[in-house]
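With one protein chain withheld, the remaining protein chains of the complex are depicted in position.
Order of writing sets the chain letters: A and B. Residues in each chain are counted from 1.
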Amino acid sequence: MPTITFNGISKSFGANTVIKEFTAQVPDKDFLVLLGPSGCGKSTMLRMIAGLTEITAGELRFDDRVVNDLSPKKRDIAFVFQSYALYPHMKVRANIAFPLVMDNHRWWHHLPVVGALARRAVLKRPDVAEKVDAVAAMLELTDYLDRRPRALSGGQRQRVALARSLIRDPAVYLLDEPLSNLDAKLRAQMRAAISALHARVRKTFVYVTHDQVEAMTMGTRIIVLNDGVVQQYGTPKEIYDRPANVFVATFIGSPPMNVFVAEATGDGLRVGDRLIPASREVAGRVAARGEAVIRMGVRAEKVTIHPADADVENAIEARVVNVEHLGAETVVGFTLRRDEGAGVVGAAATSGLFSARLAGEVPLSADTPCRVGFDLDTVTWFDHASGRRVEL
Amino acid sequence: MAVSQATRAPRRPRRPRGPLAPYAFAGAAALYLVLFAGVPILKGVQLSVTDTQLINPNGGSSVGLDNYAALVGDEVFLRSVVTTIVYAFCTVAGSLLLGTVSAVVLNRAFPGRFLARAVAVMPWAVPTVAVVMVFRWIFNNDNGVANAGLSALGIGARGWLTDPSYGMPSVLVATVWKVTPFVMLVVLAALQAVPEELYEAARVDGAGMYSTFTTIVLPHLMPTLRIVGLLMTIWSFRRFEIIWLLTGGGPAGVTSTIVISVYEQAFGNSRLGFAAAIGVLGLLLSLAVTLVYFVIETRTERKNRVAA
Partner (left out) sequence: MIARRNLGVGVRTLLATLLVILAGFPLYWILNTAITPKDTLYTGGQRLIPDVSRAGHLFSILVTDRSFLRWITNSTVVALGTTVTSLLMATLAAYALSRYRFFGKGIMGFGFFATQMLPEALLVVPLYSLFASLGMLNQLYGLVLANTAFAMPVATFILKAAMDAIPYEMEESARVDGCGALSILQIMVVPLIAPSMAAAAVIAFFDGWNEYLFATTFITDERKWTASTGLASFIGDFLIPLDTVFSGAFLFAVPAVVFFLVMQRRIVSGLTAGSVKG
């Protein structure tokens, strides 16, 4: 069972390069998630693994075998499409069994009628029927085997697509945003179901999504892509705790990580005209890099918010812009600007807007002054110019 | 649709099985057309510069452009060109007008619409030979229902297919009757694409039936009418059977279009080479019309794109 190796893979459509020099290695039996905003090239990546899209440059290997020019069916893969791509003119049973039917394809199956009868015979063979029944039972599709895809709900169609990918027991499962057409509740169920499936079949999964929750909950490894360039490759925990750059930091996490632009002065770090208390020592370390300006990343859950008149240490003045009560937690949007008041809408209202995630109900109201604090030890630092994470 | 295509645009160019597959698929059809349309056309062009006779179709010697030179000043040929243009223009105008009106009438629900629609399409399906038979009988001088009707109204009988002043109108009636349903069906399909909200908006604005049609419906139909107009025109240029069987080009040659002359010269006068020259000129006429259509179409498309 293969280790997938990407060796300098590039893809161009004419002058338009969508994947640039992609290099990575995915260990066998991993659950790899390709994560990124739409248009970042993640689907193209997956289609190149499948052999549906040609690789422009570089080398794709399954173990030691270069598969660049191998047709999809010779790669021992299964592909679950976003639209499920079920065969509308076949019943569910025939849909699920189709890969097995094609395994038994002979040249004379191209003859009209004869071929159709031969395919039907394969479908009725006891070993094939048994496999279909087993997979259908696993995905709770037994009652629907004689229906056509048209007569199924979205979730059922999704499971048929999964069943079809399972039937041939491939070495690699490729899934292209398989949950994006489902409603939120079903999506949560299917996340768990797919994770369980991975644990059960113990094969390599490559899963494309733009949904960071899916990536964090299902992936054993995540590749974050943007504009065809790999931003970071690591475990979900690494990516969350040690984002490689500002893009990853702000793409992962909900709400996204707060990134302040800070300047080291003799008194300490300044964000705008606010001096961060007790930051003189840190400012010294920043200045030692030879560049006074730096970006500070603070996760929303590391931010604390206090009433304006509260007597707390190490807090700076800010202004509450909005408050979202989510029950178990409260997300507070705040700004460090003084002049922003009520009545600001649109892009102006969100630029320079930061967030804090607080446990429980917090008695704060919008458009009131407040004090904001965070622990400098939890800050992730990014180079101002390149956006890359730096150690202080 | 346009949106999803735009976002997926990079995925479209794909070659599942090497660059030879499309040729394998299209090869048979392409080869077939080359053999049974391309080669005969070339052979026709080649014939057109010879004096080949019907009795010896593979004999004949080259006469250069003599056939074409003879045609330039030939009054009969020039008359057939004019006849063709008149025939095509009247057929296209008549069928587009009647077809559009019929489609608009049949587009809105009324009791019996299904039946009306079925009857209205039938002429398209009836084989030309049967169409000719019934129109010959309707236009029969002595016992035809056309003359019987005129007599009943106190108007004298006409020689529909024998009087030179009625030959062309009679042929046109039969042709328009036969081809209008095609226009109607295509326009009906195009009318389905007019968004219902537009009609409602027009009604809110107080537009009447006529102004709704000219300001809402007609602009939507224009692309369809253009392509149907092109098809109708090039089909008119080559239409043979209905004219040939109805009048044979007569009376006194008034319905002798280019294709009728081709057939007459070839099989009546045995002059295959001369006939081919006429046919080639007729084909050039069709090509010219098609070219004009595509030029107009590209220009409109560009204008629309700029507007959008």
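In this section, a contact is a pair of C-beta atoms (placed from the backbone, for glycine too) under 8 Å apart; a residue touches a chain by one contact, two chains touch by 3 or more.
Keep in mind that this is a model prediction, so the values were computed, not measured.
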item	value
Options B:Leu33, B:Leu65 or B:Ala252, residue touching the unrepresented chain	B:Leu33
Per the touch definition above, residue among A:Phe79, A:Tyr233 or A:Phe374 touching the missing chain	A:Phe79
On chain A, residues whose C-beta touches the chain left out of the figure	50, 52, 71-73, 77-79, 81-83, 85-89, 98-99, 102-103, 105, 109-110, 112, 115, 119, 164
Residues belonging to chain B that touch the chain removed from view	11-17, 19, 21-23, 25-26, 28-30, 32-33, 36-41, 43-44, 47, 57-58, 101-102, 105-106, 108, 110, 112-113, 115-116, 118-138, 142-143, 145, 148, 177, 180-181, 185-186, 188-190, 208-209, 223-224, 227-228, 231, 234-235, 237-238, 240-241, 244-245, 258-260, 262-263, 266-267, 272, 275-276, 279-280, 282-283, 286-287, 290
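The rule we apply is simple: only the chains that are shown with their structure count from here on.
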item	value
Distance between chain centroids, defined by C-alpha means - chain A, chain B (Å)	58
